[in-house]
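Here is the structure we will look at, set down as structure tokens.
Note that one protein chain of the assembly has been removed; the remaining protein chains are unaltered in position.
The block that comes next holds chain A.
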């Protein structure tokens, strides 16, 4: 069933698509407000700013959005988002392709790239195990990781998953699966962050830091 009202501020209902407003400004605000970091108020401000100078701010943005939507695709090897597959990281001969860092999502991959701390390759798992969200091991990209290892050339797997109950559970399951491959598996250290004063750290981090102490 599809109903289109004559009032421009009335929404269009359709069985096949989410509710869209036929007023283009309201439609744009509603679409922007769905993005992380945006509410309706901030979306309205952004739209208003763009409408002040549509030629210089809106149309280039529209072009950039279209270009990105059409050009960006997930890398078949690691799951990163790039304009080509294999992505520029998997294709880079300067990087240590045998050193694979396993991350939860592309945001974590970008964070590690920003830090320039890892010169190997990545594997995006696509989430963590979550009983609440109904995500099981078969929903994660564990099998493609095992296939990469089976293909040979992997020297070490670094597990860089979130330090949460779900992240740690995923890490344990991953370590179990990787155990049979014979490839060395390491995990990121836990403890006091750079610039962190002890008196403001949470109890869990302090306990983990104490347990992971090392000879000075």
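Here, a residue touches a chain if its C-beta (ideal position, glycine included) is under 8 Å from a C-beta of that chain, and two chains touch if they have at least 3 such contacts; residues count from 1.
Heads up, the rule we're going with is that contacts and distances are computed from a predicted model.
Chemist: As a check of understanding, state which of "Multicomponent Na+:H+ antiporter subunit F", "DNA repair protein RecO", "3-isopropylmalate dehydratase small subunit" or "Glycolate oxidase" is the UniProt name of the chain not shown.
Modeler: Going by UniProt, the chain not displayed is called "DNA repair protein RecO".
Chemist: Tell me, which residues in chain A touch the chain that this view leaves out?
Modeler: Residues 36-37, 129, 131-132, 134, 136, 163-165, 168-169, 172-173, 175-176, 202-205, 207-208, 211 of chain A touch the chain absent from view.
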